[in-house]
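Mind looking over this structure? Questions follow.
Every protein chain of the complex appears in place save one, which is left out.
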Amino acid sequence: MDGIHDIGGRQGFGRVRYTLKAQTFHEPWERRVNALYSLAVKLGIFNMDEYRHAIERMEPRHYLSASYYERSLTSLATLCVEKGIVSQEELERRAQGHYPLSMPSAPGRGNVSTRQKLAIGDKVTVRVEHIPGHVRAPGYVRGKTGVVIGISPAYPFPDAHAHGIHADDEPTYDVRFNAEELWPNSADAAQVHVGIFESYLEKVA
Amino acid sequence: MDGIHDIGGRQGFGRVRYTLKAQTFHEPWERRVNALYSLAVKLGIFNMDEYRHAIERMEPRHYLSASYYERSLTSLATLCVEKGIVSQEELERRAQGHYPLSMPSAPGRGNVSTRQKLAIGDKVTVRVEHIPGHVRAPGYVRGKTGVVIGISPAYPFPDAHAHGIHADDEPTYDVRFNAEELWPNSADAAQVHVGIFESYLEKVA
Amino acid sequence: MPDHGNVQQNTASVEQRVDAIEAVMQDRGMEPKVFIDQFKHLAEEDWVPQNGARVVAKAWTDPEFKKRLLANGRAAVTELGLSMPAHHRHLVVLENKPELQNVIVCTLCSCTAFSIIGLPPDWYKDLEYRARVVRQSRTVLKEMGLDLPPSVDIRVWDTTANTRYMVLPVQPSHTIGWSEEKLAEIVTKDSMIGVAHL
Partner (left out) sequence: MPDHGNVQQNTASVEQRVDAIEAVMQDRGMEPKVFIDQFKHLAEEDWVPQNGARVVAKAWTDPEFKKRLLANGRAAVTELGLSMPAHHRHLVVLENKPELQNVIVCTLCSCTAFSIIGLPPDWYKDLEYRARVVRQSRTVLKEMGLDLPPSVDIRVWDTTANTRYMVLPVQPSHTIGWSEEKLAEIVTKDSMIGVAHL
């Protein structure tokens, strides 16, 4: 989905609040949330793709204003409700207040049937697709052309796996783009490498 | 700029909170804000393009969480500070608290020298440009092709006018796109018409 | 993790912030109070949807006026004593037909021909309408109560430049023959934005 989470290259953000030896956790509840969602994954209640997609489905204002671990919490709670483990009412009764969850999911899709095996050195274009469900290609590479420089082991196709429908495994490719082709006249010179599933790519002749 | 304000076609938002005979203003301060920014425009303190751009420059979390009139207020206050009418310190002293303003502006640009006069019926493509300053073409038409169906009178080029640099007047064109070409397989069938400045367009042979 | 927006815990309330900027403008001799009163008058008495309703009613009853209105909206509305601000360079009037629905949005901010159709309603300025109506026009209109049959084409107009738009709604058949005054009473702001029928 073309969600608010897809912020690579989006302008208007301020400086990175970088500190030396920055912490991972700032509050005790953050550690608990991280453990609880990991436990749910371990117990097979949901998979990592479902987890990521439930974060992406947060209401855009909530997504942007929430901290990282509040996003984790919202995904965990949303999926527990969607999987029938608890109702939103029970959560709200227990939490003694409104318990914001993510928005409903659109349907997913299976692997792209016309996908091709690619080799290192292949020139590829990222398909111009607007998938209503989960998708792992960032918007900034859509329609852009790059070169395959690495191949990673096959993994369930996230567009399907995040929606509980059958997902064939497929490899991902490290594709190299030039930042100045991604954002003409408006990027620092760099090579930008993105890990891209086979279904998202088309070989350029 | 590829800012958070450019939300046409972005997914994840919920239902429109439509009500019959909906109001324009809900709080007395909203009317005052609308009057105050209009007064500043009338007095020549800033123009409408500067006003719009100062809204777009709001910190993304602030932009999304603020109401329409809080965005107006933030633009008005930011421009009064940037134009030297008041300091942020004075505003904060008077408001007795933190007074969030918009982020600094990137440089603007002048009219595109290679722009061409267009006629009704011309097929045109929206240039693939990523302008760090103000721009009035929504991201969803970037690189897309449509047909000119209307011509509007010339107006100062906003990419320049919003930055206080010389702006030649140029016409805008009503360009018709197919929603299904803008968002393949992911839009309701419709024609989408966008008012586009001449500098943003290239005629397709 | 500290709060990362620039709106902090100790942020002044929006009312305090409005008071502060108004006080500054007062101090600098800009006479904001006078303008606020004038503006209240403009917003409540001048920029009212009854203006557009009069335009629509006249177009329904006067074919020659309708031709002039569709050819040059900005000039035609002056015939009714109406005017538009200088930066609204052009008024394009979009005629709905039984098989054609025109809808207006401003995805980048919330522009409207406010001196003709009135200041925009709250929902028009919301992120939901701005984000969704260009891409999910039929779905959004249906959610808003306008369930169009598939045979009706939709045209969405994104007012991203200095042209302003208004929709000329279809005259309900049961009102044929009514007086201009009576017709003007049934025309709503929402029908001139294109999200409602009459």
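Just so it is clear, A, B and C label the chains in written order, and each chain counts residues from 1 on its own.
Just so we're on the same page, a contact is a pair of C-beta atoms (placed from the backbone, for glycine too) under 8 Å apart; a residue touches a chain by one contact, two chains touch by 3 or more.
Please read all numbers here as calculations on a predicted model, not as lab measurements.
**Q** Give the residue, chosen from A:122, A:174 or A:202, that touches the chain omitted from the document.
**A** Within the whole complex, the residue contacting the unshown chain is A:174.
**Q** Of the residues listed, A:34, A:125 or A:145, which one is in contact with the missing chain?
**A** A:34
**Q** In the complete complex, which positions of chain A touch the hidden chain?
**A** Residues 5-11, 13-27, 29, 31-36, 38-40, 42-43, 48, 52, 55-56, 59, 61-62, 64-65, 67-70, 73, 76-77, 80, 85-86, 90-92, 94-101, 136-138, 140, 150, 152-153, 155, 172, 174, 179, 182-183, 186-197 of chain A touch the chain that is not shown.
Here is the rule we use: only the chains that are shown with their structure count from here on.
**Q** Measuring centre to centre with CA averages, how many angstrom lie between chain A and chain B?
**A** Result: the chain centres lie 29 Å from each other.
**Q** Taking the mean of the C-alpha atoms as each chain's centre, how many Å separate chain B from chain C?
**A** 17
**Q** Quick check: how many Å separate the C-alpha centres of chain A and chain C?
**A** 38
**Q** Residues touching two or more other chains, restricted to chain C: which are they?
**A** 4-6, 127
**Q** Can you list every residue of chain A that touches 2 or more other chains, as numbers and ranges?
**A** 14, 60-61, 65
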